[in-house]
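Below you'll find the structure, written out as structure tokens, and then a few comments.
As you look at this complex, bear in mind that one protein chain is not there, while each of the others sits in place.
Letters A, B and C mark the chains as written, and numbering starts fresh at 1 in each.
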Amino acid sequence: MIYYRIKDIELKIHGRIDNALDVVPLLANGHGIEVNVTGSQLWADVEADYEDYEPWAAIEVNGSLTSRFMVDKGRQRICLFKGRSPEKITRVKFYRELQAMSEDAKTCIVIRGLWTDGGFKGPPTYEHKLEFVGDSISSGEGTYGAREDTDWIASCMSYSRTYINLIGHELNAECRVISQGGWGVFSGWDNDRRHAIPSIYEQICGLAGCTGDKYGAGRAHDFASWVPDAILINLGTNDREGFNQPPFKDPDTGEFYKLNTAPDGSFVGEDIELIKSAVVDFLKMVRRDNPASHIVWLYGMLGYDLSLTLADALNRYKAETGDGNVAYLQLPATNEKTVGSNGHPGYEAHKIAAEILVDYLKEHI
Amino acid sequence: MIYYRIKDIELKIHGRIDNALDVVPLLANGHGIEVNVTGSQLWADVEADYEDYEPWAAIEVNGSLTSRFMVDKGRQRICLFKGRSPEKITRVKFYRELQAMSEDAKTCIVIRGLWTDGGFKGPPTYEHKLEFVGDSISSGEGTYGAREDTDWIASCMSYSRTYINLIGHELNAECRVISQGGWGVFSGWDNDRRHAIPSIYEQICGLAGCTGDKYGAGRAHDFASWVPDAILINLGTNDREGFNQPPFKDPDTGEFYKLNTAPDGSFVGEDIELIKSAVVDFLKMVRRDNPASHIVWLYGMLGYDLSLTLADALNRYKAETGDGNVAYLQLPATNEKTVGSNGHPGYEAHKIAAEILVDYLKEHI
Amino acid sequence: MIYYRIKDIELKIHGRIDNALDVVPLLANGHGIEVNVTGSQLWADVEADYEDYEPWAAIEVNGSLTSRFMVDKGRQRICLFKGRSPEKITRVKFYRELQAMSEDAKTCIVIRGLWTDGGFKGPPTYEHKLEFVGDSISSGEGTYGAREDTDWIASCMSYSRTYINLIGHELNAECRVISQGGWGVFSGWDNDRRHAIPSIYEQICGLAGCTGDKYGAGRAHDFASWVPDAILINLGTNDREGFNQPPFKDPDTGEFYKLNTAPDGSFVGEDIELIKSAVVDFLKMVRRDNPASHIVWLYGMLGYDLSLTLADALNRYKAETGDGNVAYLQLPATNEKTVGSNGHPGYEAHKIAAEILVDYLKEHI
Partner (left out) sequence: MIYYRIKDIELKIHGRIDNALDVVPLLANGHGIEVNVTGSQLWADVEADYEDYEPWAAIEVNGSLTSRFMVDKGRQRICLFKGRSPEKITRVKFYRELQAMSEDAKTCIVIRGLWTDGGFKGPPTYEHKLEFVGDSISSGEGTYGAREDTDWIASCMSYSRTYINLIGHELNAECRVISQGGWGVFSGWDNDRRHAIPSIYEQICGLAGCTGDKYGAGRAHDFASWVPDAILINLGTNDREGFNQPPFKDPDTGEFYKLNTAPDGSFVGEDIELIKSAVVDFLKMVRRDNPASHIVWLYGMLGYDLSLTLADALNRYKAETGDGNVAYLQLPATNEKTVGSNGHPGYEAHKIAAEILVDYLKEHI
């Protein structure tokens, strides 16, 4: 086998990753590389690290998942396939399952090169580009693991079994996802206002303050470099949870924050207003960054309580901007047959969501 | 067998029907009678009529559909079951499949009495009451018939295969439906503003101007007599179609009506406003009539285009009234796998909608 | 509408029915007529009768079931469709759901003619011919009715929801079925040896001693007139039941008959031998009558206990005759998810069987 440095390979890089690097750092879920290659085998030269939350990865060969595994610390070679007819072209995707982890500044997978006895035949191509923005649902929490598993652990999250990956396969679409479990459009599940997805939407590759920093995480993304046909924002579930949770004390300012319910259990209007404003502002940001993309707000896989709030914000955004290229799409709530680990949508729930979205996207992109 | 006149039988009457009558007229879809009875057989004494659109009926025995058929003109006896163990209690429901037909003033099924060799054991009971308000989707258009069937005919409509009947079985809920194919909340599919469901919502048993008149159709419904746990309004699909259709000339006034699209294909704002106002007004009417019921607006089985419009109207209604007992629930669009006859949701689409609504209602009623 | 006598209509007659008659008697399950017709409506001129077991019928329009109902006594007109675009060709099948009933000498549906405002456009054509031979499974017992229904009644049987009808639709095959609930290849479920399907296999249209007699039931069938691509024999389930049942006293001879189990619960060898001989003899009969047809013995939908017995008989038949055009195919046993009324295979079980058989037949006919 011959060793090829990343820069010498015609490959497709999945995710908002700095193309100028000599390596490919997989900093978030769905980040990966994909190649068309001849030869009987293909191996990756990988370096990984973590402190508390180990990174997970998956391999798809010719569009089918063959492997899914934790990547341990250290420099290592990982077999992407072996034993295949060398004259045929094999399409291989190696990608990160785990979202960017703010809880672990070290979590990282870096691809340095590939070995093969064959040759690279140009990167795979796609008919569409789709961008997904979300929370734990889009980070695939619940798509692996037993129903009785209730720990928040890396192995229960995935990209492989999300609606995102299913849609990508069905529509031959290159998909990117910016998602953080527990985050919202305005504030996180625990009322932490720092955990708002808009704060990271315009950055490349995941969260600042992590290993990713040395690979450019947190730098401004060049939106002109990759124009999605549609952007699907699946946020609101954690904002809603804030109404149930106790106040959050901001460790920097000492201030307490909470979304409040009235004595009758209804959401307090001015707190709903905070969410709506955040939605409107985020839509303006997304539109500014992506003038031509169809934008769809998704909601419902873990409950419908903010349906009208989100819809109202979308209407306000449309009224304020005149932008008609925005839609609202509700997805069926996860039930006892479709739930996965940790009370989150399981693989079956993601299949149902994917089917609805595939139908929708076929008519709109 | 002994003959029992309707007034002498302990039966459950399904539908908004005048209980003071000596007969049970089945004036709309879902109207019917249900009994618990011993004996080996049960027959119905029925009189039916029609001019152009023949009425259809169905029989469920012990919760399972055994028969579905056109009811021809004239006085006739219809077998509801035969040959069963006489000592067991058999639960039987005989109901109309076809919606009230404004196109045919004669369409009618009237039940005058029952014959049995057993005895009536008290009417069946239900745990819940649900009211559905809708259009052709709720009239079951498309739930029977081949995909290539494109005629608007009575046999392609049903109550038996609708999401309504499926939900009723799953939740042990007594269901009523007020629906008219082609009608909207503001105007009909062809821009006919007379075809707005609110105009008939407060009446009993179907449309005025029909055979039903002599059975009280069009009289005011006594809302205190039957208080639903939830009211599900599945309207908007035909209002949206009006934007695609030519102007409608009102035969009474000579005026032309149409919902208009702008040159760029978007819906004209003031016409959208007409729909929103109709939604708000209808919600106020429904709430006035049903102070305690949970109200859910359903939409999406034939397209999502008015999602934000409807949601905006719901929000406005909530803001104007402070009523928090109202929700919006989107249902998946029918696709090529779930479509039925005449381009309408097929039985598979209704099953999917029912599953989502059963999950929802389990938590809200 | 114009009235057409049966002899004046180009129609497809389903079932082994005497073509020389002036009427079409529907003497058994699957017997029916099928036409291609223009016009807005089509009605049948029908005469029916019964003493204890009322006949049931179904209507399929353009391949889709629209109606299923009991046919009451007397001369009557039955609407097959109404309100369709008159210029289109509509394909209509009207057929009997209920098997021939030895328990009721009067059960009968006779079609005398058709009314239409259109014209007949030549009978529908099929790509294949399939003949099914069976017992209650093939008579569709259990395909209608609730799971708690345990009476043996006409309404719980059908042709419409059997694997036979499903296969016919999937393969565009004209299907005939000769089946009797409770009958076996050697003896009936209650050890009644008169209830062996081979005794009626070579006759036309159902059972002797019934109303059918005047329409030729019991006369020799002309096998050259309709050569099936395959013959599927689904027998053995009732023979097996005989081992569980008490002896049967033949009312004619006073002799007692029973298939016996040994003290350890196993089937007594010589009684198994009786079944095997019956299978071998029946296969010889079927082959003699149908020299070119592929023959498949089906078994298993209600238990696998006689699998090896049946297979042994098939092997013996092959060894004795050298006939290699015979196969054995086991079908999955009905389970609690797929069971229907009266402990019999439900619609779901029939769908599963049909899918397996469609796969098989695609490769063998």
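Methods note: a residue touches a chain if its C-beta (ideal position, glycine included) is under 8 Å from a C-beta of that chain, and two chains touch if they have at least 3 such contacts.
Model, not experiment: these values are computed from the prediction.
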- [ ] Over the full complex, note down every shown chain the hidden chain is touching.
- [x] A, C
TODO: Touching the absent chain in the whole complex: find that residue among A:16, A:31 or A:84.
DONE: A:84
TODO: Looking beyond the chains shown, say which of A:8, A:52, A:127 or A:320 touches the absent one.
DONE: A:52
Open item on the list: For review purposes, identify every residue of chain C that touches the missing chain, sorted by number.
Closed with: 264, 266, 300, 304, 307-308, 311-312, 314-315, 318, 324, 327-330, 332-333, 335, 355-356, 359-360
Open item on the list: Could you pull out which residues of chain A are in touch with the chain that's been left out?
Closed with: 52-54, 61-70, 72, 77, 79, 81-85, 144-146, 148-156, 341
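To be clear about the criterion, only the chains that are shown with their structure count from here on.
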Open item on the list: Using the contact definition given at the top, which chains are in touch with both chain A and chain B?
Closed with: none
- [ ] Could you put a whole-Å number on the gap between the CA centroids of chain A and chain B?
- [x] 43
TODO: Just give me the whole-number Å value for how far the CA centre of chain A lies from that of chain C.
DONE: 56
Open item on the list: At least two partner chains per residue is the criterion; list those residues in chain B.
Closed with: none
